[in-house]
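Every protein chain but one is kept in place in this view of the complex.
Up next, subunit A:
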Amino acid sequence: MDLVKLQRQLVDYRDSLYHECFLDEQFTQLQELQDENNPDFVVEVVSLFFEDSERLLNELTKALEQQSIDFKRVDAHVHQLKGSSSSIGAQRVQKSCIAFRNYCEEQNVEGCLTCLQLVRQEYYLVKSKLEALFKLEQQILSAGGSIPI
């Protein structure tokens, strides 16, 4: 595909992600931190985020399947997830984590399960979006262009 077209597509896509609140300014900050010393900073961080989140989601599922749920543990995991998502700038995941934490405080099992579903959903959404974004970036880079700010 045409390089200019690709770049424009990337910009539009990125803007749409911001617009739909999938990402917030923190993501922009991460991009600012990427420079010639640290060329793959963003990708690294995001991959780390994916790993971490998957692990945490599994842990959460396991914990909520227990007979007697250890809410403190659940809360700790959710807190972690919240922290990671806010560091990345995954705004929707972060917001759903906040709701999750409220239910944990109330020790509301139903609520927790619903929230877990929500969090997982949001996570997968943002994951696919970010992966698409990275793919576009790769395409541009392989076509010899540079990623527009």
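Here, a residue touches a chain if its C-beta (ideal position, glycine included) is under 8 Å from a C-beta of that chain, and two chains touch if they have at least 3 such contacts; residues count from 1.
Just so it is clear, contacts and distances are computed from a predicted model.
Matching "Immediate early response 3-interacting protein 1", "Trafficking protein particle complex subunit", "Ethylene receptor" or "2Fe-2S ferredoxin-type domain-containing protein" against the UniProt entry of the left-out chain gives the name "Ethylene receptor".
Of the candidate positions A:Leu60, A:Ile88 or A:Leu116, contact with the unshown chain belongs to A:Ile88. Within the full complex, the residue among A:Tyr18, A:Phe41 or A:Phe134 touching the omitted chain is A:Phe41.
Touching residues on subunit A toward the chain that is not drawn are 25-26, 29-30, 32-33, 35, 37-38, 41, 44-45, 48-49, 52, 72, 75-76, 79-80, 83-84, 86-89.
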